[in-house]
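This report concerns only the one structure given below.
What follows is part of the complex, with its chains left where they were.
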Amino acid sequence: MLPFKSLTSSKQLTPKIIEQLFAVIDDMAASIEAKGRIELLDDKVVALLFFEPSSRTMMSFQSAAQRLKAGMVFAQNAASTSFEKGESLEDLIRMVESYSDIIVMRHAMPGSADIAANTSKVPFINAGDGGNEHPTQALIDAYTIHKKKGRLSDLDIVFGFDSLQSRSIHSLSRLLAQYQGNRFTFTGPGELEPSASLIKELEDLGAQCTVTSDVNLHDGYDVAYVNRLQEERFENRALFEKNRQKYRLTKADVENSGCLILDPLPRIDEICTEVDDLPNAVYFEQASYGVPVRMALLAMLLGKA
Amino acid sequence: MLPFKSLTSSKQLTPKIIEQLFAVIDDMAASIEAKGRIELLDDKVVALLFFEPSSRTMMSFQSAAQRLKAGMVFAQNAASTSFEKGESLEDLIRMVESYSDIIVMRHAMPGSADIAANTSKVPFINAGDGGNEHPTQALIDAYTIHKKKGRLSDLDIVFGFDSLQSRSIHSLSRLLAQYQGNRFTFTGPGELEPSASLIKELEDLGAQCTVTSDVNLHDGYDVAYVNRLQEERFENRALFEKNRQKYRLTKADVENSGCLILDPLPRIDEICTEVDDLPNAVYFEQASYGVPVRMALLAMLLGKA
């Protein structure tokens, strides 16, 4: 049993809760392998509200629901819902809660997840609220690191390349800061450094934080967690191009570094495809954990695991 | 058993049929409560064709199908179907009837539901055809009124605020006009008065009709059924704003009036949020009946209830 009804922030994912969740995730992965689909949520209906584009999160939640034989209802397309006509988020949630047993929502507005969770009578999962949080991604990331390293503490972790706006970086760093002895190095263009408030929040939890424009993965890092730069974040195309060239992991950067490479994906330019076959490139394995992780969350929040 | 294969108009929903349907709706609501999902339509496939935006109707039909364990096929997005390329509605229906056991369609063209129902070999449900009819909504509305008032006859009902174009008002008034002793008061901007042909139709059925620009809910009304004004219906923004201010239910309008407030939703400005917590504000309860009502219709039209 989880001590909360809804998951909106990775701050809720404490080491004790993570330990419980990992055991359930292992069971879910084993059930996919052995049986394909199980009847665990056969009597439940999951609402999937994706008001922003999504491929990985949307599809892996669908797959998770289907592997547990839950029913699904969709309001996938913002443009095709009344929501666009001026209906409030509260009203929308009051509707959807009567059509489903649990609500999963992605929404462009930071903080929308809290509004929805506070309104909803049924459990709620934040599948990304603007640049704020993406706690289910953080759980996937933590599960991947634990699989490979056997621990979530005493780790040297590089975060890049847009620590300012990446909700995945925000959520994972908040999760890992709750463990002992973690050191975070944020790297990327100066424009995209993490906010001072995030740094303060992480340091208050006990993490050691460094911000730098240059990192060498051969300097003893355990994990590099990177994602793409977006052109619209830069003043002009030339500046974007310069940074895109600089913040791109090559085979030489990664090979024999002993550093695990994670990426929430999609991957655009931030990792050269020549890196894909290296043993420490684990981003596709990481993506594959999306299904058992989301199965575990759905099942636990519905009191079935 | 229903005496028709397809539901296109609330005129088909006679008091005798309503009585049968209400019993099945009660059963469906109880089954959701007790079991979450039941196997009643486990061997059926429901086609959901929403060629116009929808959130409530679409999602509650999905939920209804899933709670009965029916399979679903979608052609949700008009823009993503061949339909846009110039295919006729008849051809489209001839295709979908071979992919499913029952067809649910929303379509922008008034009268499209009749064309589809006449073409289809499988049962068909009108989920809204332009400004014409929305009979499943009318059934939800009638069920809500009956739940709260214990009767569908001898009622004083206010309809507003766009009686000209609201298919929900058209369908509900046609349904209720078949009962004894109902009195309808249509209110709203002069531009949006009900058509003379609707009034004549309702009076021919025995309903007493009044059209007025002003109503006081404290004057002994049993039910007020309202929905939003749409800016595009008015000559200019100023006129729209004036009417929006005027046709908006406040706490003072509603409190202690003894008048039930219904709204097919989405709610924009027509009801202040301060009204939500009053005991006679039943629009969210009304929305929640979407699932059992649509379960009952699917099951009965497929000969399973």
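Chains here go by letter, A and B, matching the order in which they are written, and residues are numbered from 1 within each.
Heads up, the rule we're going with is that a contact is a pair of C-beta atoms (placed from the backbone, for glycine too) under 8 Å apart; a residue touches a chain by one contact, two chains touch by 3 or more.
Here the structure is a predicted model, which is why all the values come from computation and not from measurement.
With respect to copy number, the whole complex recorded in this structure file holds 3 identical protein chains, 2 of which are shown.
The definition used in the following text is that only the chains that are shown with their structure count from here on.
Subunit A and subunit B have CA centres that are 40 Å apart.
Within the complex formed with subunit B, the subunit A residues making contact are 42-45, 47, 71-77, 79-88, 91-92, 94-96, 98-101. Across the interface of their complex, subunit A is touched by residues 35-37, 50, 53-56, 58-60, 62-63, 66-67, 69, 76-77, 265-268, 273, 284, 287-288, 290-291 of subunit B.
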